[in-house]
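Of the protein chains in this complex, one is absent; all others appear in place.
What follows is chain A.
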Amino acid sequence: MTSSVRLSLLLLFSTAFTFVSAQAVDDHGAAADHHSPEIECGGHDDYDPAGVILHHIADANEFHIIGDISIPLPVILYAPGEGLTVDLSSSFHHGQTAVDGYVMNHGRINRLADAPAALMEGHQEVECIAHTTAEVDGKTRDMYYALIGGERYLLDAPSVGDGGLLGGGITSFYDFSITKNVFTMILASLALIWLWGAVARGYKKNEGKAPSGIQSLMEPFFVFLRDEITIPMIGTKHYERFQPFIMTIFFFVLFCNLLGLVPIFPGSANVTGNIAVTMALAVISAVVAYVHGNAHFWGHTLWMPGVPTAVKPLMTVVEVLGLVIKPFSLMVRLFANITAGHIIILSLISLIFIFGNNGENVYGAGAGAVVSVAFTLFMNCIELLVAFVQAFIFAILSATYIGAAVEDAHHHDELGHHGEEKIAEGGAMGGAVTGMHTPAN
């Protein structure tokens, strides 16, 4: 009897979830119709799963809830030579109004590239955002245009730090807005401050007594990370200095991951699935490790002792490359895991619309829903696991890098030991969890 109750609850939950998610996708499809991506402001009927998915995992300048309802977010834009523009995202009316030459294109702020000066000031009505593709340096690129007063103007995306390798690069402006991702990070931070503040108050209240309430709930996490990550990876001598950093990075990543799994506001932002976020975190980890690197660490990195002099420059090249590859692997691992999970879930939900032939075939949509519910539920469970596992891996690998940097000099069997170290590092370069090794030897 209990099992049947459980089953029906499970079905209820999964159906409700799929309903909400499906609604979001559906509303997006409807919203996409408003600003047609055709060069003329025409209709756009086909359901485009790739476009929808990529739009959903991308960062946005407004928090889209349902239909035309969005939570406005602060917009802070800087164009060199033009100065700052600070506004709320609601002023852009989902792309129907240009403010100081900035236009909202599918949730992101873009800037008119070659517009006359008159259009770069005040509010202008935008007829539509048009989309086309063009060949640039042998690569097909998306071009977006804003139609204002019958004229079309090319739109610039915000500057990104990919050096132009991934189709981005420095453009005419920088976007320092509180975007959906930034908002979610602030939310996660506030939640963490509230949670751990309450835990710390528990320690003050129960001084000399057994822990109680939220304190006893969270203490195992603290102790687990201490006993499983910081002490084995950094060593008993130095671990206390780095425990706060490892705790912060673990819980920040974990909370961002978990908020990303919530399908509606205040979740749904793909924070840790954005390479800017993982890059920043990985670089911070690397900086923390390398800044604390001792003479032993730098000696082994720059001029490896115990190997023939002829090999030393080669080792230096490998080791210096390793300094970059370590944080790079951290960055890519978290980004790829989270983004992949989001793409899979959104793909499964898209099945409903593909099977339903974009709303024309109700039976197909029903069949798609059945398949989608089952697989989405499964994927959500996996994602929940991944949220914890990836936070753990990020923390443990950060601790490993710190541990290698602060490891004390040892004098036994130099050659043999470093052979092992190289193998372990090779594993980490491969981006696998097997890259972990205990520096406490």
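Rule of thumb we're sticking to: contacts are C-beta pairs under 8 Å (C-beta built on N, C-alpha and C of every residue); 3 or more make two chains touch, one makes a residue touch a chain; residues count from 1.
In this section, contacts and distances are computed from a predicted model.
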item	value
Candidate names "Sodium:solute symporter", "ATP synthase subunit b", "ABC transporter domain-containing protein" or "Cell division protein FtsL"; UniProt protein name, chain not shown	"ATP synthase subunit b"
Touch criterion as defined above, residue of A:G273, A:G293, A:G341 or A:G403 at the omitted chain	A:G273
Options A:L54, A:A118, A:L302 or A:A409, residue touching the unrepresented chain	A:L54
Candidate in contact with the missing chain, chosen from A:Q124, A:N257 or A:T339	A:T339
Which residue of A:G167, A:G213, A:G299 or A:G366 touches the chain not shown here	A:G167
Interface residues of chain A (partner: the chain not displayed)	48, 50-51, 54-55, 57-59, 76, 108, 133, 139-142, 158-162, 166-168, 174-179, 181-182, 185-186, 189, 192-193, 196-197, 199-200, 203-204, 207-208, 219, 222-223, 240, 243-245, 247-249, 252, 270, 273-277, 279-281, 284, 335, 339
